[in-house]
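Missing here: one protein chain of the complex. Every other protein chain is in place.
So that you can tell them apart, the chains are marked A, B and C in the order they are listed, and the count of residues begins at 1 in each.
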């Protein structure tokens, strides 16, 4: 299968998953609308749902960056085979689940205390989903790197070690965040947000406009 | 109509339908958030919703594999006519409905007992939706195979009997699973999951990278 | 703007809107899951929600056929200007709203009786949304037909009168259905379903594979 089509389906899934995050905000609106059972809508009452806004921002950035890196990863090849598609499906299964731990964190972040408090259970669940997704990314990446030739790679990956290191660093970040979530759920959520920012800056090699231009130039002159 | 546009709309529907599955998980978050009426959020309480996670995984794999096979099926032709589009619409009507029996199974799988227990009603409903979808696939496939010429088939299907057999085997699996759901809903759900794995491996003929390459090579040399 | 991009956005909206219909089924699952307040899940209890299944099928076919005709309409031109985009937006505003009257019908179809019963209010609302959408289609179609030249029409529409007649017939059907909804909501819903089937068969001119082939052939030979 042409890799573009697999990407196009994945793009659709990413776009829907990132938009589903707004349902956590809609449930706030729901809670404020049942007159009588809740206090009237005031700025203070809306502010009281700050964990939901924080969780929305962190998860939105995370899914957004994951989309970017998903594209970077698949732009390395021109074709995909069945194993890639199946691994990609497992990866998407993790990404689509993100709104679930996001909702848990949004609902329980203020209920923190000892280990095992609702807030830490929620934040640990969040971290575990992220770790599962990281493993998914690593699996697809390792498979793509190992089958570059067969999948019509656009260019050889020259620095596999460095990019592996970067991936490992990010994954270690999610593991550390999950452990920290046991004692300080808010700190953990901030770490997850910072990891998204980290992945914004650091990423898979060879994706700047310059290198694309270089590749196109070399293709035009017949050099690989 | 160019078959790519029909596929692109179908892709969108598949992408949204697969993402809607997360709403079954969000309803878990909902149940844990209504403080007072439910026990506090603990790991054990989250674990207690295992049927929802199992149903999520089974349905996600199922829709994902259905997307793959949908693509394989439509990649055989270059054009689609009205009857194909209408049949495809009926097929999508079944696929979009999948989150419904998934939710039933997620909510009732632990309430099993005699035939007619909520768990068996839920699992039988799941199986019936799968059987309807299987019939939808068979209809589209039979129509496409019968009108290969008119729809600009990329290559003649050389082994219609074998692929028919494979389809029949899969469909028989769903019928068997539905019957088993009467007495053992959990076993049935596992069978539905294994059928998704089966369709991951076994599939319509001629879709490997090698055969595509062969087709392209023969096209390049002017042979049909 | 290239008409393909406007179509691609519209396709996305159609794909999401058609999938949102499953939420009416998910709310059935919700109602069966709150143990204690409702009877246990049985086949009979599930069957009791037949208006929801009927409404799902009618609305799914309706949105699906509207997608087909939307494509047929926009495939006549190669470019779109601002007025087309704004008219198209108004049309989509009606289509996205379809799940709302669908939910009303699903919830109230069994509560019928005299004029003004919940069932007739629901079915009339359904019909009014359909009439608004029909007007939207007519507006886009009239605008496209009037600006064929400027929008780079692929081929001149040779039978504007006939197609206008067909449109009018369909619209009259929705008006008639809405009036019938006042006294017999179930009959009205069946009429809305039959109108979808009617639009499946009868449609805008020149969209068969044969005519496409003819156009391509004439383009290849340099004839307009």
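The working rule: a residue touches a chain if its C-beta (ideal position, glycine included) is under 8 Å from a C-beta of that chain, and two chains touch if they have at least 3 such contacts.
These numbers come from a predicted model, not from an experiment.
Engineer: May I ask which residue of C:92, C:133, C:181 or C:200 touches the chain that does not appear here?
Structural biologist: C:92
Engineer: I need the residue numbers on chain C that touch the omitted chain, in ascending order.
Structural biologist: 1, 5, 8-9, 12-13, 15-17, 20, 23, 27, 79, 81-82, 85-86, 89, 92-93, 96-97, 99-100, 103-104, 107-108, 111, 116, 118, 121-122, 124-125, 150-151
Engineer: So that we can see where the missing chain sits, which residues of chain A does it touch?
Structural biologist: The missing chain touches chain A at positions 8, 11-12, 14-16, 18-19, 21-23, 25-26, 28-30, 32-33, 40-43, 46, 56-57, 60-61, 64-65, 67-68, 71, 75, 200, 203, 207-209, 212.
Basically, only the chains that are shown with their structure count from here on.
Engineer: Using C-alpha centroids, which chain lies at the maximum separation from chain C?
Structural biologist: Following the centroid criterion, the farthest chain would be A.
Engineer: Distance-wise, how many Å sit between the C-alpha centres of chain B and chain C, to the nearest whole number?
Structural biologist: The separation of the two C-alpha centroids amounts to 25 Å.
Engineer: Give, as an integer number of Å, the spacing between the C-alpha centres of chain C and chain A.
Structural biologist: Whole-Å distance between the two chain centres: 36.
Engineer: Using the touch rule from the top of the page, what residues of chain B touch 2 or more other chains?
Structural biologist: Those would be 8, 12, 15-16, 23.
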